[in-house]
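Reading through the structure tokens given below for one structure.
With one protein chain held back, the other chains of the complex are shown just where they sit.
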Amino acid sequence: MNWAYPASLWGLLVVPLAITAAVIAGRKGRRSLNAIGRNSVEWQVRSFLRNLAMAVFIILVVLAASEPRSGRKPVTGERSGLDVAVAFDVSRSMLAEDLSPSRLDRSVTALQQMLRSLDDSRFSLIPFKGDALLMVPMTEDRVVLDMWAGRLGPGLFTHPGTDVEAALRTARDSFPKGDGRNRVLVLITDGDTLSGRIDRISRDLAEEGIPVYTMAVGTSEGSTIPLGDGSYVKDSTGHPVVSRTRMDILKRLAEDTGGSFHELSRPGATADLIADIEEGREFSESRGIRFVGVNRYRIFLIPSLFFLLFFLLVRIIPWRRR
Amino acid sequence: MIKDDLPSRVRRLHVRSRKLVESLFAGNYHSVFKGPGLEFDDVRDYEYGDDVRFIDWNVSSRMAAPYSKTFKEERELILLVLVDVSASLSMGSGGIDKREVAGNLFALLALAAVANNDRVGSLLFSDRVERLVVPMKGRRHVLRQISEVLGYKAESRGSDLALAMRTAAQSLKRKSIVVILSDFRSDGYQSEMALLARKHDVIAIRLSDPLDKEFPSTGLVELEDPETGEGFTAWGKSGALRKEYAEFWDDHRRSWLNDCRTAGADTLEVGTDEEPADSLQAFFRRRRGA
Partner (left out) sequence: MLSFNEPGWFALFLMFPVLIWARFIWRKRGGRIIFPYRVWGGDGFRPPRTWLRSVVVFTDILYCLGSVALIAALAGPEITEKEEVYLSRGIDIIIVLDQSPSMGAKDFPPVNRFDTARDMIRRFIAGRSGDSIGLVTFGSDAVLRCPPTADYAWLSERIDELELRDLGDDTAIGMGLAVATLHLANSTAPEKIILLLTDGDDNAGEIRPEMAARLADDQKIRIYSIGIGSEGEVPIELINSENGTVTRGTIVTNFDEDQLRSLADVTGGGYWRANSPGALETVFQAVDALESVVRRVTVRVSSRPVHRNLVIIGSLLVAVVYLIRKLLLGETP
């Protein structure tokens, strides 16, 4: 189980507050009952149960608002054809040479292989760095795609960084409206110093049933980044920066959206990626269903409502008449 | 406060009442309770010096000679205690409620009367007469009444004082001492009380509680009147509520005092925070002095 809104879990911080509130409320209640000469075990139990019910309600409702997600459910919908949005990392760390000749060159080769293999598909191309740009809109035009594939490089943007969220969002928006085609997102990145709220876009993509196939370029061991003149990118202390791939994030992203994760450093990775995409498409076209993430907020919302009812019933139910 | 079981409570009250009787009633009991006063005894020839008021005209005219009534003073008192067992007596801020105080007062009075060899009766009432025991003599009889009053569970919740007084007036043939133990949260009893007080020595004992004078400093609470089942939501921190509450019950107390004075009944207030024996003692001392 993972959370669609993990940030909401911070809401659990109100729990100590809620308990403090319950204790204060309990004390006030006892004082009231003493004043009126009715302090009895019955009333104390009642007060305690009500405050307890409210505290439990708050915990459960926060969990419900964080939206636990697990599993995927099929959704019917006839689809044919395939649209692939390719988000392509052109950050400077892509110049690292832990893959030969460089991460960038290997990635471009992989992209070209995809363009050739998925020949009846449409592609859009979104190079990204600290910023993302829809360079080629969703098109079948291989001439344009091949041309831009060859021109990908860090020079396209001046904004440093690796904003995956912006890239994925731009990629998602590149699927034209009113198309009954299968949609697939391919993220090619070295996964270094990723920024942006990946959980947020991942949630949206899962909801819409757009799988993200991630291609990790580079190695977990990392590599220094050459500047072309024989020197390397250095940090403020003068040590060469080592770029490492955050495999876990990419793996998680693929898992959450129903795609798959691949490492370009492994032989046959590109072919596997293409096979996965085709398999998904075939499944969708032959069965007329695809899978979207399932939100299981009800498993917390139902008990929370129960405790809300309990909160009320503890008050309403007459225990014994004096 | 741990509540005693009934027998031990009776025992404890017994001890207290003995003290009360010893210190107060010994010797001058009748200066506290006037009693029925003179009781018709016989007629005899009129003698010079007899009060003309005592000439029995019926006999005189039949015998064609003046006859004079003779009286003997009634030594035996009749005590009838009206005990309010309505639900409104279940009020008490300090662990003891009015109902318990009423029971204690009844026990004290009854035991004192037993010590004096008087007759004791009791009338338990809510909005109806729950139980009437005609005044009788005898220690065992009185003790049984005490434990009955202390442990009595009322069948009805309201409080109809007028009915209780009417019933008392009907059941008492001779002049008696009628003690009313109630919170007087009942209306329309004024004329009945006047009627009762004309013939009997009526002592109205009003059971009170600090909660009568001031609204408790509660949070938001929903209150229910035990007699009518009506409810309202109150906030004890509200100045307006506290003010009106205090004024209302102050008015209520004053009109009670006024009613009793008009009817000719003697009054005593006993709070749940007071020792009933002490209150009675003070009351009797006051009466003897009067």
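All chains are identified by letter, namely A and B, in their written order; residue positions are counted from 1 within each chain.
The definition used in the following text is that contacts are C-beta pairs under 8 Å (C-beta built on N, C-alpha and C of every residue); 3 or more make two chains touch, one makes a residue touch a chain.
Everything numeric here is computed off the predicted structure, so don't read it as measured data.
Undergrad: Write out, one label after another, the shown chains that touch the chain missing from the document.
TA: The chain that is not shown is in contact with A, B.
Undergrad: Write down which of A:Val61, A:Met114 or A:Leu264 is the residue touching the left-out chain.
TA: A:Val61
Undergrad: Against the chain that's been left off, what residues of chain B make contact? List them.
TA: Residues of chain B in touch with the missing chain: 86-91, 127, 158-160, 162, 183, 185-188, 211, 218-235, 237-238, 240-241, 244-245, 248-249, 252.
Undergrad: If the missing chain were put back, which residues of chain A would it touch?
TA: 5, 21-22, 24-25, 28-29, 31-33, 36, 38, 43, 46-47, 50-51, 54, 57-58, 61-62, 64-65, 67, 77-81, 120, 124, 134, 136-145, 174, 176-180, 207-208, 295, 297-298, 301-302, 304-305, 308-309, 312, 314-319, 321-322
Operating definition for what follows: only the chains that are shown with their structure count from here on.
Undergrad: Between chain A and chain B, what is the gap in Å from one C-alpha centre to the other?
TA: Each chain reduced to its C-alpha mean, chain A and chain B end up 82 Å apart.
Undergrad: Contact residues on chain B for chain A in the complex?
TA: 90-95, 97, 211, 216-219, 221, 226, 236
Undergrad: In the complex, go through chain A and note every residue touching chain B.
TA: Chain A residues touching chain B: 28-29, 31-33, 35-37, 322.
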